[in-house]
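I'd like to ask you about the structure that follows.
Every protein chain of the complex appears in place save one, which is left out.
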Amino acid sequence: MVRKVKPIWEALGKLDRRWVYLFVSLSILFPLLFPLNLPLTVTKHVKAVYDRIENLPDTSAVLIAFDFDPSSIPECLPMAISLCHHVMKSGKVLIVYTNFPETGPIAERVLEPLAAKFQREYGKHYVNLGFKPGNDVLLMALGSSWTTSFPKDFRGNSTQEMEIFSRFPSYRHLSFMVDVAHGATVDFYITIGLAQFGVPLAAGVTAVSIPQYEAFVQTGQLVGLLGGLKGAAEYEKLVGTKGKATRGMDAQSVAHLVIIFFIFLGNVSVVRNIILKNISAMRIKK
Amino acid sequence: MLRFTAIIICGIAGLIILVEFFFRIPLFTKLQNGMMDWVIILLSFSYLMGGISIFLSHLQRIQRKYDGWYYSLVLVVCLLLMVTLGIFVDYGPNGAFQWLFKNVQNPMQSTMFALLAFYVSSASYRAFRVRNLHATLLFVAAVLVMIGKVPIGEILWSKFPEISQWILSVPSLAAQRALTIGAALGLIATGLKTLLGIERSWLGK
Amino acid sequence: MIGTWVAAFFTLAIFSFLYRDNPIYRLAEHIFIGISTGYYIAVQWHSVVKPNVVDKVLLGDYLPLIPGVLGLLLLLRLIPKYQWIARYPIAIYIGVGAALNMIQYTQGFLIAQIQGTMLSPTSINNLLIILGTLTSLTYFFFALEHKHLSKVSKIGIGFLMLSFGAAYGTTVMGRLSLLISRFDFLLFEWLGGMF
Partner (left out) sequence: MKSLSLSLFIIGVIFCTFQISFGNSISTKVQIDSLKIAVNNQQSLPSKVHLSKPEIQPLFKTERLNVFIFLIIISALVLTFLFLAKRNHSLTLRKIAGLDAIDEAVGRAAEMGRPVLFVPGSMDVDRIQTLAGIAILSKVGYECATYEVDLDVMTRFPLLMSTSQEILRQSYLTAGRPDLFSPDRVQYITDNQFAFAAAITGHMVRVKTAAHFFIGEFYAESLVISEAGNTTGAIQIAGTANSHQLPFFLASCDYTLIGEELFAASAYLSREPILLGTILGQDWSKALFGLLIVLGTLAAWFGWTDFIHWFQTE
């Protein structure tokens, strides 16, 4: 005879969803107001990207592609900021463009303060080409030259006379690139940028895409991989800035614990039923 | 007959790319570079067409007084405002166009996906049931990856980050690789059928 | 400051959907679609139509006129009577897209991924990767009804479940980061800005 399941276990599995919303919100608000500053260790995928940029010769050009839209700003923007910070600080030439219509102005707001901080001259040390549609077709066109596809940069001045494009006339002349992306744009930087033009790359992706691009790190097609807010926080730590990603990590930790607690809570009644059934089944067998 | 011409053009355009990829013929390289610039312009016009079709469909709702047509009126007014501001008035960084983009479009686009965090959390609690072996594997991998990907996980037990990374770079990698191969095959087959005119859904009615 | 207040209003308007679907949410939703569609049209004009076509033609280079005219033909798709003309410009970029897909995914995805799985099965991890890839592939094999194949694909589904579990974990992580940044905005930029 199966013992009647006490209502408390049943009730725990049937809480109203607004309780969950409340607990998750609290689990985020408290760490934001009272930071815990939990220590963060840097993983090898992120360190590989940092080392590759650090050891590039000073005369090399690096492309940081801002391939994300406002819905992925929280995860991708801190990555883009710390990557541009690192490229400018270590004296390499920085080229920026985006495959997303919304991200031209966002890139501009990132580059301005950094350029002032490291005294980088626009058109000579860094340039923001803004948005152009075409994705893989655009990259194919960039393989032959930057200036035909981007006659004007984001600010509207012509790219023909810029010193950057006389030193690095096409995508093939890049030494390295990082695609900070919220979706599938990484694919064509691998299949065209690397396979056809030979430019090695790494990717900074939203957490959602981590499992998918892990396979490309194993084959060596991606030099490294920054994953989600944690990847951004790790790179901020390597570069030595304390940006939004680091601030968000405490809240991320507590929120994860709360969600895991709820997953277990939801399954308590289920697991109890299974155990009870097994016990009663064994008793009947005896 | 005219449909047949469109299919021929589609085939020729694809053929140029394929021939240029495998053979060093300067003519085809020139043709390909020219075509790439053309396609960028055509794609831009196709996005314009998408925006205009949204404008026309909501305009129609206003004329036909569908229920909630006043919402469409608000939409049409906002759309025209942004287009006139962007193209004719001031596209610069501190103009009204960028102000509206920064303070209206950005926050809403981010918040819409932030909503999902609430739904993910309530789904984790109410729907994530360990019904069978498959759901158990799903449960174990989800919890281990989540605990390993945050600093607090490392404090609880130093092995958590390693386990989480192991799951991502061995079992999950193998399954993702099979999915990637499957997806790649699907795209190659669809590309082949499109160039040969077997796949015609893009032609429309 | 007004900007932050406007942004905060629209953020809360979208969050109000959590309670239930309400007129404020619908209004905010339609304002969002109107503003973003208008934004995309203006950006397409400034990023492609103006620099790559209009400016070049004004400078006397008439070559981009051809794709420009083909682009205008594309817009005829909106008029049902002349819809058929739009097929020709569409044919060009559909053909280019199809061919590019075939090359890219064969070289970068198929060959590279297969070669990446050719590992010597000496270490446990390599063995698991090879085994996992092969068994997961058999799960997606529909051609033959084969007795022991179904046992192999049972192992494959195990690997797939672990992979989707990992994807579930990373998705929760990603969505939470979005929520954290919205709360960060509301707390520090909006409310913080007031104190």
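Should a chain be cited, it is by its letter among A, B and C, assigned in written order, with residues numbered from 1 in that chain.
The rule we apply is simple: a contact is a pair of C-beta atoms (placed from the backbone, for glycine too) under 8 Å apart; a residue touches a chain by one contact, two chains touch by 3 or more.
The structure presented is a predicted model; accordingly, all values stated were derived computationally and were not measured.
S.K.: By the document's own contact criterion, which visible chains does the hidden chain reach in the full complex?
M.R.: Every shown chain touched by the left-out chain: A, B, C.
S.K.: Taking the entire complex into account, which one of A:Ala195, A:Ala215 or A:Ala233 touches the absent chain?
M.R.: Missing-chain contact among the listed residues: A:Ala195.
S.K.: Who touches the missing chain here, B:Tyr70, B:Tyr119 or B:Trp166?
M.R.: Of the listed residues, the one touching the omitted chain is B:Tyr119.
S.K.: State which residues belonging to subunit B touch the missing partner chain.
M.R.: Contacting residues on subunit B, toward the hidden partner: 1-2, 4-5, 8-9, 21-27, 30-31, 34, 112-113, 115-116, 119-120, 122-124, 126-129, 131, 134-135, 138, 142, 179, 181-183, 185-186, 188-190, 192-193, 196, 198-199, 201.
S.K.: Quickly run down the residues of subunit C that touch the omitted chain.
M.R.: On the subunit C side, contact with the omitted chain comes from 17, 20-21, 26, 29, 63, 66, 88, 102-103, 106-108, 110-112, 114-115, 117-122, 130, 133-134, 137-146, 160-161, 164-165, 167-168, 171.
S.K.: Contacts of subunit A with the missing chain: which residues?
M.R.: With respect to the unshown chain, the touching residues of subunit A are 172-173, 195-199, 208, 212.
We take it that only the chains that are shown with their structure count from here on.
S.K.: Does the chain-touch network form a line, ring, star, complete graph or other?
M.R.: Its topology is that of a complete graph.
S.K.: If you take the mean of the Cα atoms for each chain, which one ends up farthest from subunit C?
M.R.: Farthest by centroid: A.
S.K.: Higher C-beta contact count, B-C or A-B?
M.R.: So, comparing the two chain pairs, more contacts are at B-C.
S.K.: Any idea how many Å lie between the Cα centroids of subunit B and subunit C?
M.R.: 2
S.K.: Would you mind listing the residues of subunit A that make contact with two or more other chains?
M.R.: As it turns out, subunit A has residues touching two or more other chains at 21, 24, 71, 73-74, 102, 132-133, 137, 140, 149, 207, 210-211, 215, 218, 227-228, 230, 252, 256, 259.
S.K.: Note the residues in subunit B that touch 2 or more other chains, in rising order.
M.R.: Answer for subunit B, listing residues that touch two or more other chains: 36-37, 39-40, 43-44, 47, 101-102, 105-107, 109-110, 112-113, 117-118, 120-121, 124, 139, 142-143, 146, 149-150, 168-169, 172-173, 176-177, 180.
S.K.: Name, in rising order, each residue of subunit C that touches subunit B in their complex.
M.R.: Checking each residue of subunit C against subunit B gives 3-4, 6-8, 10-11, 13-15, 17-18, 26-49, 52-53, 64, 66-68, 70-72, 74-75, 77-78, 83-84, 87-103, 105-106, 109-110, 113-114, 116-117, 125, 128-133, 136-137, 139-140, 156-173, 175-176, 178-179, 181-182, 185.
S.K.: Name, in rising order, each residue of subunit A that touches subunit B in their complex.
M.R.: 15, 17, 20-21, 24, 38-41, 43, 69-74, 102, 105, 108, 132-134, 137-138, 140-141, 144, 148-149, 207, 210-212, 214-215, 217-218, 227-228, 230, 249-250, 252-254, 256-260, 262-263, 265-267, 270-271
S.K.: Can you tell me which positions in subunit C touch subunit A when the two form their complex?
M.R.: Residue positions touching the partner: 18, 39-40, 43-44, 47-48, 51-52, 55-56, 93, 96-97, 100, 103-105, 107-109, 112-113, 115-116, 129, 163, 166-167, 170-174, 176-184, 187-188.
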